[in-house]
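What you see is the complex with one protein chain gone and the rest in place.
A and B label the chains in the order they appear, each numbered from 1.
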Amino acid sequence: MAELAQLLEDWEPVIGLEVHVQLATATKIFSPSATTFGAPANSLTDPLVMGMPGTLPVFNRSVLELALRLGVATGSQIRSKSRFARKHYFYPDQPKGYQISQFDEPLCENGHIDVILAGAVKRVKLERIHLEEDAGKNTHVGAVSHVDLNRAGVPLVEVVTAPELTSSEEAAEFMRSLHRLVRWLEISEADMEKGQLRCDANVSVRLRGEDRLGTRTELKNINSFKFVQNAIDHEIARQLRLIDSGGQVQRETRLWDATLGQSAPMRSKEEANDYRYFPDPDLPPLVVDGATMANILRALPELPAARFERYQKMQNLSADDARTLVGDRALADYFDTAIKARPGDTGRTIANWMLTELLGALNAGGITVAQSPMPPERLAALVVLVETGVISGKIGKEIFEESYRTGEEPAAIVQRRGVQQISDEPLLTAIIDSVVKRHQKQAEDYASGKDGLFGFFVGQVMKETQGRANPVMATELLHKRLGR
Amino acid sequence: MSSSPEFWTVTDTVKRVASGEISAVRAVNTLISRITNLDRELGAYLSTDETGALRDAAEVDRRRKENIPLGPLAGVPIALKDNLVTRGIPTTAGSKILQGWVPPFDATVVEKLRAAGAVILGKANLDEFGMGSSTERSAYKKTRNPWDTSRVPGGSSGGSAAAVAAGLAAASLGTDTGGSIRQPAAFCGVVGLKPTYGRVSRWGVIAFASSLDQVGPLTRTVKDAALVLQVIAGHDLRDSTSLDAPVPAFADAATGDVKGMKIGLPKEYFEGAIDADIRAALDRTIAALKDKGALFDDVSLPHTKLALPAYYLVAPAEASSNLARYDGIRYGKRAEGTDLLDVYRKSRGAGFGPEVKRRIMLGTYALRSGYYEAYYKKAQQIRALIKRDFDEVFAKVDVVLTPTTPTVAFRFNAKATPLDMYLGDIFTLACNLAGLPGMSVPCGISSDGLPIGAQLLGKPLDEVTVIRAGSAIEAAVGLGERRPAGIGGI
Partner (left out) sequence: MLTRKEVEEIAFLARLHLDDDELEKMQGELGAMLEHFGVIAGVDTTDIPPMTHAVPLELPMRLDVVMPSLTTEEALTGTPRRDGDLIVVPAIIVGTES
């Protein structure tokens, strides 16, 4: 049998993802019970959630607003009139016997997400983003299963990519980008451990150069970034080995078992389903008017990919630093506030202070940027003190530490401790003059070529000034005074 | 006016209770004993709530004594079709699958009735989930027609119609998906009003076909129907298909004045097989209205014949979906099985009756992928054509008059096949497909001594014109003081 790497030279994997994202609303998509995570079983229900007779759905406006943010941020076409449809299947976590979802008239279509890969930015097409309700939770305990319907009715968006990811790494990176984006837009916590971000993957392989897609399998139940990569790699390998040994890929749904690190087909009888979609007669068409769209557009933050570009071009940051900053909306916002508080120069110095001093201190304290005791304006003020030569970089670090700890303004600390640099040219000239006069012998030795003595003079000047002499200036003036 | 409350109108009851001529408790007690005496034979009620009824009646009396303003239906004893959800009172929809279910909430119409001071006597029998036209499809009992106990009361709101006709309630609520208020009203000689779709909230109404279902009153007079409608109508935030439209003073429209009113007679409703007695009663009705100054116009609703196939595809499709929740998992009856699939199939197989199964099967068929376009979608397109017919007719006339049914009440087991049963609904279906208000008003008695109903169809939200025309028919050719004589020596 051929090696996998060799098979991959001839065969190209094709992956499409269907990702469910829980929206961070207070109440469910169609009823006013709470969405709190981790509440006692069946304590967050209402007659609709329990699928009781006579109940009717009423749509939650926040769901639309959050979903539109994602739609607009992904450059999707927003349908001015979309529709809810019923998707029928019987399952104990599905109380009505159907899921309210969207079918042929989804809210968003033809968007994209820019995925930051190692080398470049890849634009991944989104076929659709639609709204639907989550199901409850089944837990399997021996001969029975337990049903908790707290999660039933929690709002979801389902993001469906075009089949154009070509490796498990790209798929995982897409998931990271989507994760970052929905957190960035503040529409979901997207905590995968809480099931707030869940992924199904459609995987197929085809001969390189071939246009047509191969037979795909659908992998369900992929619930961490690591599993996305593992499950897809495993499936690509399984398909290639199957083909290599003369077999054929079957169109089927497979369940990923993270503990065993393998997938198994779902029983075909259960799978032979026909969802019998039809427009939900209880819910008139969802109309998005101009005013709603205008509000969404007005409130939309600059997106991570755009900031990544801007930080490199306008703020002269390295790609690495820019990526780190846009990895977290709060961090990037901190940076933007800081550079605004200190107009003029590029943000490179600010970024350095943030990524070393600030993040170091935050990590040591186990807190997030949002909880930082050092506001961005104060960090900017400190950086200004260093950049204008009021204090040295070394002193700056001490001031940072104290200001971070006590909350005192950097300028006040500098004043109190009297640690301003001496950048006064006549004063420094006078100090240097007296130092040189006191060390006439060394001055002569230096003049005759003993280069190593320059450091001695710098040291003497610093000693004289208790380390406050502006080092750049002192060096320059020393060269002038010593003649070389 | 009788001195005993069983046949008092809603208006009379309210007046006499408010004046203190009779206490609400006594009025309600009278009806409770009448139910105890007669309903064993009639079978109108599935359950009664005597304790609750007397408690609510006592509350009305207390308020009256303390001069607290009384609601518009204070002390009026009412029956509710058992597909209306009542907090703390078992609600079955006439199905075994819901046996024992005690809802933790009230339907909006129930809240509104209670707030208006109405007293709920109990839950009326119906065809299981509203699927039927004779109440023979109830999983629990047979309801007899009070005019002739060998005949059906119609359906699916058969219990609601029979209770009002027999004086076992002053008024009742039914639901109408394809004629289920109007047809039993016609068979039992009472007034049945199906409001415009969206006029009355569906919250707490056990869904049969969501885009067709409406709640409405069954009463002994047109004015009573208007009074009850006024209480139950109105915008409800809990129903996304509820109309945000002002609710007019419907009862004020029951004037009997039709002078200058333009009434359309759709030829398609008069050309098929109709009982000769019904035809004659309609002719008399038309003549009487002409006398009162109404103007008649022959009109055409060319897609009428397609209403039956369209309805019997749309309604079962929606029903198959609405009834998917009855699975024996969260409430209701569960059949034990070898595995989950077995539990589903057996619970549903044992819990649903044959008519419900038939409609679930038909609806599932119509929604399957590959069949959807040819059946469900096609039926909804035909529905649009039917609606268009009405729009054109209503550009010319104010209201449409037709027979409610092609026959009078039939005998038990008279319909050989399900399709025969469906064919009896031909006159009532289009109203639901088009979302229009419709009313059946008694307009005569057949040679067999059975009531005949005239149907009025109005423009969307124009119940007022329907009520006005209905009150004119009632005054001219109504049953007056004639009471059903088929039961318990009424």
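The rule is simple: a residue touches a chain if its C-beta (ideal position, glycine included) is under 8 Å from a C-beta of that chain, and two chains touch if they have at least 3 such contacts.
Note that the structure is predicted; figures quoted are calculated from it, not measured.
Colleague: Which of A:P13, A:P279 or A:G396 touches the chain that is not shown?
Modeller: Of the listed residues, the one touching the omitted chain is A:P279.
Colleague: Who touches the missing chain here, A:V287, A:A412, A:A430 or A:V472?
Modeller: Only one listed residue reaches the unshown chain, and that is A:V287.
Colleague: Using the touch rule from the top, list residues of subunit A that touch the missing partner.
Modeller: 20, 25-27, 31-34, 40-43, 45-47, 50, 58-64, 83-84, 89-94, 99, 132, 134-135, 138-140, 142-149, 156, 220-221, 255, 266-267, 270-271, 273-274, 276, 279, 281, 283-287
Colleague: What residue numbers in subunit B mark contact with the hidden partner chain?
Modeller: 100-102, 104, 196-198, 211-212, 237, 240-241, 243, 305-306, 309-310, 312-313, 320, 327-334, 337-346, 348-350, 352, 354, 357-358, 360-362, 364-365, 368, 374-375, 377-385, 387, 417-419, 422, 432-435, 460
In the analysis below, only the chains that are shown with their structure count from here on.
Colleague: In their complex, what parts of subunit B are in touch with subunit A?
Modeller: 83-85, 91, 93, 98, 101, 103-105, 107, 202-207, 209-211, 237-241, 317-318, 320-321, 323-325, 327, 329-331, 340-341, 344, 364, 367-369, 372, 376
Colleague: Using the touch rule from the top, collect the residues of subunit A that touch subunit B in their complex.
Modeller: 47, 50-59, 86, 88, 90, 92, 95-98, 145, 147, 149, 270, 274-278, 281-284
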